[in-house]
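Every protein chain except one is present and positioned as in the full complex.
Let's look at subunit A:
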Amino acid sequence: RDACAEPHQLSKGETIHTLKTESETLKAKLEEERAKLHDVELHQVAEKIEALGQFVMKTRRTLKGHGNKVLCMDWCRDKRRIVSSSQDGKVIVWDAYTTNKEHAVTMPCTWVMACAYAPSGCAVACGGLDNKCSVYPLSLDKNENLAAKKKSVAMHTNYLSSCSFTNSDMQILTSSGDGTCALWDVESGQLLQSFHGHSADVLSLNLAPSETGNTFVSGGCDKKANVWDMRSGQNVQSFETHESDINCVKYYPSGDAFATGSDDATCRLYDLRADREVAIYSKESIIFGASSVDFSLSGRLLFAGYNDYTINVWDVLKGTRVAILFGHENRVSTVRVSPDGTAFCSGSWDSTLRIWA
């Protein structure tokens, strides 16, 4: 597509060789600029603050009902409802206080890898191997057939890996195995903007906290985390320090940084204004991939779910692990802190979800 839009003739003096040379020069310049500002490590600056005490976090609720691996979950803004999706195609809405199931729908595909709650609390979005993102309005009538009101919004050319409503029920952002992210109008299903730049499957995306403007971050199998301008579609910053797939990306609550979880068994923190990685959360004993990460409300704690069935809790500033949580009987696939920060929820291949506090 782009090859046809641009002139095939080279500008005067420009050859594929000069372009490659300029590319190498720019990359070296970027590294040099980033290195100049690398005057200290975050954990060194954080030495002067008090260490965190012992953490006691326990499973307070276990949500049982999925017949198969839980792949994704999201909290409703009311801080008590949860939507979750699984390998067998089921999408369930729960009241996490009581553990009651409020709605259930069976998707026409398996591996529903993505689900999200609408800001209004009145709908959920989900998708996976069907390459689509569909929106289901939630009615008050629990007997209503949810599938009947389904609206197909997004169409990708490979699996849907992640989806998120923007600040309203009107737009959805998606990421896909086709290597792109896209912004869609829910009502019309129209594609509003597409985001090209990853060279392999995009596995995760996260919107910047609303105060910080219209950007989002994505991570994928090309080991890159990319920051995008939602309006222009421009890739504004790119980070490539992980040694394997990035499974999850999540903004720090101030919007000035974001964390990642990767198959290289590390989680990392990237500061957007310093334009570099500023922390790495790892231990020699942790050898399995991190599938999902989320911050506590203040940003001091990072909860990370791993393929070794555990959840590690990290001190974001000091870079140390402050707790390790056992309970799941298979890979932890998703971790999210509740909107008011009173608890976090984990979903696992053991087919359960757990609420921790």
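Quick notes
Rule of thumb we're sticking to: a contact is a pair of C-beta atoms (placed from the backbone, for glycine too) under 8 Å apart; a residue touches a chain by one contact, two chains touch by 3 or more; residues count from 1.
Here is the rule we go by: contacts and distances are computed from a predicted model.
Missing chain, UniProt protein name, picked from "Guanine nucleotide-binding protein subunit gamma", "LRC58 protein", "Nuclear pore complex protein Nup85" or "Red chlorophyll catabolite reductase": "Guanine nucleotide-binding protein subunit gamma". In the complete assembly, the contact with the undisplayed chain comes from A:Ser238, out of A:Asn158, A:Asn214 or A:Ser238.
When you scan A:Arg77, A:Lys151 or A:Arg276 for touch with the missing chain, the hit is A:Arg276. The set of subunit A residues touching the chain not shown comprises 2-3, 6, 8, 10, 16, 19-20, 22-23, 26-27, 29-30, 33-34, 37-42, 45-46, 49, 52, 56-57, 60-61, 80, 96-97, 197, 234-238, 252-254, 256-257, 271, 273-276, 278, 296-301, 316-317, 337, 340-344, 355, 357.
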